[in-house]
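Got a structure here, written out as structure tokens. Questions coming.
The complex appears here minus one protein chain, its other protein chains still in place.
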Amino acid sequence: MHYDVIIIGCGVVGAACAYALSGYQLRLGILEASNDVANGTTKANSAIVHGGYDPLPGTKMARLNVVGNAMFPELCRRLDVPFQKIGSLVVSLSEEDDAVLEELLRQGKENRVPGLRILSAEEARSMEPNLSSEVRGALYAPSAGIVNPWELCLAMAETAVKNGAELHLSAPVTAVERCEAGYLLRTPKGDFTARYVLNCAGVTSDRVANLVGDHSFHIHPNKGEYFLLDKAEGTRVGRVIFQCPTKVGKGVLVAPTVHGNLLVGPNAAPTCPGDTANSADGLAFVRASAQRAVPGINFRENIRNFAGVRANSDRDDFIIEESRVAPGFIHLAGIRSPGLTAAPAIGIEALELLKKAGLSLQKKAEFVDSRRRIRFHELSDEEKNELIRQDPRWGRVICRCETVTEGEIVAALHCPIPPVSVNGVKRRVGAGMGRCQGGFCGPRVQEILARELGLDPTQIPMDWEGTWVLCGETKGGAKA
Amino acid sequence: MKELICITCPKGCHLKVDEETFAVTGNGCPRGAVYGANELRNPVRVVTSTVIVEGPARRLPVKTDRAIPKGKMFEVMEEIAKIRVQAPVAVGQILIPHVAGTEGNVVATKALAAQ
Partner (left out) sequence: MTKHDLVVIGGGPAGLAAALSAWNAGIRDILILERDKEAGGILNQCIHNGFGLHHFKEELTGPEYAGRYIALVKQTGVEIRTDTMVLELDENRILHTVSPKHGYETFQAGAVVLAMGCRERTRGAISIPGARCSGIFTAGAAQRFMNMEGYMVGKRVVILGSGDIGLIMARRMTLEGAKVLACVELMPYSGGLNRNIVQCLHDFDIPLYLSHTVTDIRGKDRLEQVVVSKVDDKRRPIPGTEMVFDCDTLLLSVGLLPENELSRQAGIAIDPRTNGPVVWENRETSIPGVFACGNVLHVHDLVDYVSAESEQAGQAAAAFLLGARPEGSEIRLVNGFDVGYTVPQHIHRGLDSVEIFFRVRNVRKDTAIRVMDGENQIARFKREHMAPGEMETIKLPKVLLDRIQGDTLTIEIEEAAK
């Protein structure tokens, strides 16, 4: 299979590139190692659209953060992705922190972050009554927000697929060779050739670079652990609450999610790709740190812990460049925080790099730049009834915690990138995301998936390949 | 004296059973005395399980209609695994008479309506 451009990796960066490229007349292929898009760093992070005062002025991180941030409202409206511009506060808890706030303000102004200002302790607490009495002041960034990161990735990838991009799942690139057509990429799903390659392989992007003999950077995967609390805690804060950044990162934040839960985390610890285990120490640290800023958080309402792996690198900035040893092989690597915020801008950046590398880009006449997803619980009574009249499955609630109906699940199974796992369904429609964590709906989702995909329930994994749920039938099976 | 916890009902009385006379103390009801003595002489259990249903309902719950010797539990399970039932089935309907050579029958514990 030959493409003009192949994107390796369909996390939010790969999806943003695919989305940007799918508006042009070219053959576009996407190779994703996992059995679903958004299945790495994209599904396990703070889900924050950052203001942009953190990165050092003059860096790609600073520029793409601020440009990316400005793209979110319109992008999320067009692609129907939950996004709320709720603003953020960086709180000061000491005299040293006060100085950090001033420095962040100065940096933010230089980065052209709109609306930044420093609040007094009183102002901060009147905005956020649950802040600690130790809070001395805060840096307010009204342009910050929260987003559903995996839905953003899915929406951009789906739009690319609707516009002709070809997505190959479970297709990790195992070898790259040069050939007349450009590059030959070998995967368990077959060989693919392309004139240009975008390396968006996240925590494994250095390994992909190594495959073309490029050893110019190294990824140092870094793990962050989180608590996700019940909606009962979802209004504990109304904005993203940061503490002052340290050398290792932006520190532990407390934020509402677009689903109405409360997210608390992360810590930061070196790790290896794929290590998403939680540790008792890590979680204890997150908990204690968060309580310094927001002491009242009720951790008894925790419904899930998770960990994400950031693609930190040995460089101080995003690595967005054409390989020096492999022409037409472009790295979009080391995309750590604020990578999610920057992603839409990185997609545009990829276009520019491809142009510079010689790709001629012609706009498509009939680019479908929109997406709609029906969220049953958001509909009016009349709309609900109309849907149920058309298809009674819209009236059958499968996930009672999040009010997700069978209709939504079936619709997701027929969207441009259908899920193949229980968690794939969860990421698309929210079934199993609630307080019972799939205890009630898991077996039913398994059954619906099997039915719609024409598979046996034992073939449906929890998430990525190998995460089997059922090992067989009782009584040695009904097939006798 | 052997100390036992009565499993006849969820109360879980703490029984003391004389190993020679099988006399029971600590029981809250007469059934406890019977249980205590039997548990030393010949322990028995009710086995509950499911059988395969041919049709859209996948499994039908079943039980032995009386307690069967404890040592026969796995043998009973093997017998239960062999059968297939079809609707209709009534509650209490005997699906395997004298299962595994015991006096117990495997009976349906739920009705399965005709298609």
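We just call them A and B in the order they show up, numbering each chain from 1.
As a working rule, a contact is a pair of C-beta atoms (placed from the backbone, for glycine too) under 8 Å apart; a residue touches a chain by one contact, two chains touch by 3 or more.
Since this is a predicted model, take the numbers as computed values, not measurements.
Chemist: Would you mind spotting which of B:K2, B:R41 or B:R58 touches the chain that isn't drawn?
Modeler: Answer from the full complex: B:R58 touches the omitted chain.
Chemist: In the whole complex, not just what's shown, which of A:L56, A:A277, A:V325 or A:L455 touches the removed chain?
Modeler: The one listed residue touching the chain not shown is A:A277.
Chemist: In the full complex, which of A:K85, A:H220, A:H259 or A:R304 touches the chain missing from this view?
Modeler: Going through A:K85, A:H220, A:H259 or A:R304 one by one, A:R304 is the residue touching the chain not shown.
Chemist: Just one of A:R27, A:H259 or A:K384 touches the chain that is missing; which is it?
Modeler: Answer from the full complex: A:K384 touches the omitted chain.
Chemist: Footprint of the hidden chain on chain A, which residues?
Modeler: 227-228, 274, 276-280, 282-283, 299-300, 302-307, 377, 381, 384-385, 388-389, 392-397, 400-401, 403, 405, 435-440, 442-443, 447, 457-458, 461-475, 478
Chemist: Taking the full complex into account, what residues of chain B touch the chain not shown?
Modeler: Looking at chain B, the ones touching the missing chain are residues 4-10, 12, 14, 45-50, 52, 58-59, 61-63, 70, 73-74, 77, 91, 109-111.
By definition in this document, only the chains that are shown with their structure count from here on.
Chemist: Provide the residue numbers of chain B that touch chain A in the complex, in ascending order.
Modeler: 50-52, 54, 58-59, 80-81, 84
Chemist: Using the touch rule from the top, collect the residues of chain A that touch chain B in their complex.
Modeler: Touch residues, chain A against chain B: 474-476, 478, 480.
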